[in-house]
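Shown below is the structure under consideration.
Only one protein chain is missing; all other protein chains are in place.
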Amino acid sequence: MKTRMMAAAAALLLTGSMTAQAAEKNKFEMWHGLTGDLGEAVGEVCGRFNASQTEFEISCTSQGSYDAAVNNSIAAYRAKKNPTIVQVFDAGTLDLMLSGAFVPAHKLMEDNGYKIDWTNYVSSISDYYATSKGELYSFPFNSSSALLYWNKDAFAKVGETEAPKTWEAVETVSKKLQAAGYACPLAINYDTWTIMEQFSAIHGIPVATKSNGYAGLDGELVINKTKFVDYVKYLKAGYDAGIFKIKVPETGATNTQAFASGDCQMMMSSVADHGTVGRTQKADMKWGVSFLPVYEGTKRLNSLVGGASMWVLQGRSKEEYKGAAAFLNFLAQPESELFWSTRTGYIPVTKSGFKFLKDQGFYDKAQFKGREVALESLNASPVNPDLSRGIRLGGFIAIRKEVRDGLQDIFAGNVGVQAGLDAVVERSNVILRRFEKTYANKQLP
Amino acid sequence: MSRRVHYKVWWLGGALLVPQLLLVFTFFYWPAGAALFWAFTLEQPWGGGNEFVGFDNFRAVFADTAYWHTVARSFIFAGLATALAMGGALLMALFCDRQLRGHKLVRTGLIWPYAVAAPAAGVAFRFLFAPEAGVFAVLNQLHPDFWNPAQIGWHAMAMIIVAYSWKYIAYNFIFFIAGLQAIPRSLVEASAMDGAGPLRRMRDLQIPLLAPTFFFLLVINLTDSFVDSFGIIDITTGGGPAKATTLMVYKIFFDGFRGLDYSGAAAQSIILMLMIMVLTFVQFRYIERKVHYK
Partner (left out) sequence: MIEKTPILNFFTHLILLGGLAVAFVPMWLVFVAATLTLTEINSPPISVIPGVHLLENLTEAWTRAGLGPKLLNSLAMAVAVAGGKVILSSITAFGIVFFRFPGRMVAFWMIFITLMLPLEVRIVPTYAVAANALWPFQAIIDVLGITNLYESLTGVRIAMEWNLLNSFTGLVLPLVATATGTFLYRQFFMTIPDELFEASRMDGAGPIRFFREILLPLSTTNMVALFTIMFLYAWNQYLWPLLITTDRANFGTAVMALRSLIPTTGDSTGGGTPDWNVAMAGCLIVITPPLIVVAAMQRFFIRGLIASDK
């Protein structure tokens, strides 16, 4: 008797709380790593989602940086207080894949009754994030690729009307610019994403064995044995000759700032900087973007995507997953992609999104003209599974830093190019082996 | 560090410590204990599993020549930053305490750097020391690479020492000023009556009476310079160029929270902690003996 009353009371309480829940919105959290203007843009995306329906409410919180978003999510996950969705940058993909802490993208969508055409994703973007079986564990979100920015005014002064397509042509035009009195024909920095990763992909040379790490955790870095060595020698020679200048925050201006102010006439940077240059450029300066140069006679492969993807973490309620699925579905709608690309410099990640933007005349508008080059660069060839899919190395953030440190040593003249890169490879391989040992019980999916 | 006389109600003394000890246990020792466990395992950051590896993490750290360079740089940084921050602050405090015209303005002006949030200070220093902007641009035109912290290691090191000390001069200044104020006016006046000039009073009276404050600041400054340099490095140099400003705590943070190697970072934290403990113990043992508490 007593127990039955208790059960009745419990049932009553349960229904009571359920009705209360139905009246209230179904809330869940997303953590991301963007700040400043981009952080606000993410906030606006979340606001649009909340306004688009009445069932769910997402609250999006910036964690201050990409690294902090990952670290804080780890801390929260271990304390079982994690957000439902977290944005993880490209180089952190492998850590997430091996963590077992997520709900795979395709499973989430199936469980919640969404039919997603996964082939709709731009293949060089989805391949970067997918498993060896081609499954997506996370949703590509903010995506970009690297381009060559060039100053049309300065080029016109030395009789050039087109961006250089090869490194040989870069050298020629740089010398002309230098002779015409320009102090900084090409701005370079130590960003390994453009210098090492993009260069290797479009030239079809490996960064590491085992298909750049996609085929197993036992890959090794090989950048001291490829054409990359010649490329660094080339950049160093140009730097010594004064036609290439290093522009990093420590020198007083980043390459983007130096290009926008008209001090430097070329730079390599992400398409995401397209908006920044437009907004901060010297008045009336004419400039354009084109493919990154290659060496003469190279058969160009597709360039690599950069940016971040959305991961859904484990340990949340069914209702929250329903909301997460709705949110991620919302992000992939062409209208959302249009909003995101208009508000930021990032490119659409789906084919239908790209088509929608094109049909809307997005790429004909003066301030967005040229951004389609990034997608063309990503689609320049079918993805070569061994060379131009991406980089999937353990401890890749630490390896990028080793490469950056090595390049700094080389450009400061402390060490020769070959010796410097040999040291980088040796140190990076220690990191790779340590990573492999840490995840000895895990299989690369 | 014992007084000759004490209260005998020992339980009250113990009870006074309980609140602080509880906080310290919960928020410092318990988490640190968890981190200690990582130092002896290979920990997967997301908690997917770990394997006990004994002292392997420590062996790996010690076998890394780059790590030893980091240790050496940390000592150079700690020594120079402490000397600059304490020396500068002491000088300012002693002269400010002469209370000549305008000393109040100076006092406020010298304290306020401590009020400035680290990100803002870091950005300001990055502007200030950039080789292609500001004063250094002029000097660099006269002589290329006269000043270039983006490429030359020791320039970058000098830059972070100055940027770090800038804030700590203010910190030390507050305590030196407070210490000077606590010296009874009558003592200073009596000394002046005896014919001791200002400089002599500083040397023979004020500096010796500041000894407890000085010792306090020495310990705090040395310790902090090992653990508190992270923010300024991250904003101004990012540990570069070519690791020239990678100090121990920056490496710990980078390896652990950028590189997600929790175990390697934990092992390095343990080493750093033991090192500072020894250093502090030495200071208490040998320097505090020379401090006279009345």
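Going by the order they are written in, the chains are A and B; count residues from 1 in each one.
Operating definition for what follows: a residue touches a chain if its C-beta (ideal position, glycine included) is under 8 Å from a C-beta of that chain, and two chains touch if they have at least 3 such contacts.
None of the values given here were measured: they were computed from a predicted structure.
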| Of the residues listed, B:A66, B:A178 or B:V282, which one is in contact with the missing chain? | B:A178
| Hidden-chain contact residue, picked from the options A:C46, A:I74 or A:V289 | A:I74
| query | If the missing chain were put back, which residues of chain A would it touch? | reply | 29, 31, 33-40, 59, 61-66, 68, 71-72, 74-76, 78-81, 83, 89-90, 142, 144, 191-194, 249, 252-254, 256-258, 260-261, 263, 269-270, 272-273, 275-276, 279-283, 306-308, 344-346
| On chain B, residues whose C-beta touches the chain left out of the figure | 1-7, 9-17, 19-21, 23-35, 88, 91-92, 95-96, 98-100, 102-121, 123-125, 127-128, 130, 132-134, 137, 166, 169-171, 174-175, 177-178, 181-182, 184-185, 188-189, 192, 197-199, 212-213, 215-216, 219-220, 223-224, 226-228, 230, 238, 249, 252-253, 256-257, 262, 265-266, 269, 272-273, 276-277, 280, 293-294
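Criterion: only the chains that are shown with their structure count from here on.
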| What is the distance, in whole Å, between the centres of chain A and chain B, each centre taken as the mean of its C-alpha atoms? | 37
| message | Looking at the complex, which residues from chain B come into contact with chain A? | response | 42-49, 51, 60, 64, 66, 126-127, 130-134, 137, 148-153, 156, 236-237, 239-243, 254-255, 257-261, 263-264
| Along chain A, where are the residues that touch chain B in the complex? | 67, 70-71, 74, 77-78, 92, 95-96, 98-101, 246, 248-253, 395, 397-398, 401, 404-406, 408-409, 411-412, 414, 427, 430-431, 434-435, 437-442
